[in-house]
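A single protein chain has been omitted; all remaining protein chains appear in their positions.
Let's turn to chain A:
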Amino acid sequence: MNILLVCAAGMSTSLLVSKMKEAADSKGVNVTIQAVSADQAQKHLDEIDVLLLGPQVRYKLPQFKKEGEKRGIPVDVINPADYGRINGQGVLEFALRLIGEGANPR
């Protein structure tokens, strides 16, 4: 599974990436997690299973939702409290839940 996190410069999300990887390792889930800046995100859209936006760039949600719908990828904003507390496990679970829902037959 391939999770993409997006924020303004890809800086603060990269903190979250390492915490999410820790959580994934301890749960034994096999995932690839990357953090990029918003202008780089476009390039990765075809290789991911879910896209999560930092709350500070939530104004980009409509734009990425559209891109996500084209490809059948779920797109959502990370809960601000989880983001602030760098809750890797919470955000990982959120991402996995979104992927699960996206995989349901529509």
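The criterion applied here is as follows: a residue touches a chain if its C-beta (ideal position, glycine included) is under 8 Å from a C-beta of that chain, and two chains touch if they have at least 3 such contacts; residues count from 1.
Assume contacts and distances are computed from a predicted model.
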When one chain of this assembly is omitted, its UniProt record names it as which of these: "Sarcosine oxidase subunit delta", "Carbon-monoxide dehydrogenase medium subunit", "Methyltransferase" or "Permease IIC component"? "Permease IIC component"
Chain not shown: contacting residue from A:Asn2, A:Gln56 or A:Gln89: A:Gln56
Residue positions on chain A contacting the omitted chain are 7-9, 11-12, 15, 39, 42, 54-60, 62-63, 80-81, 83-86
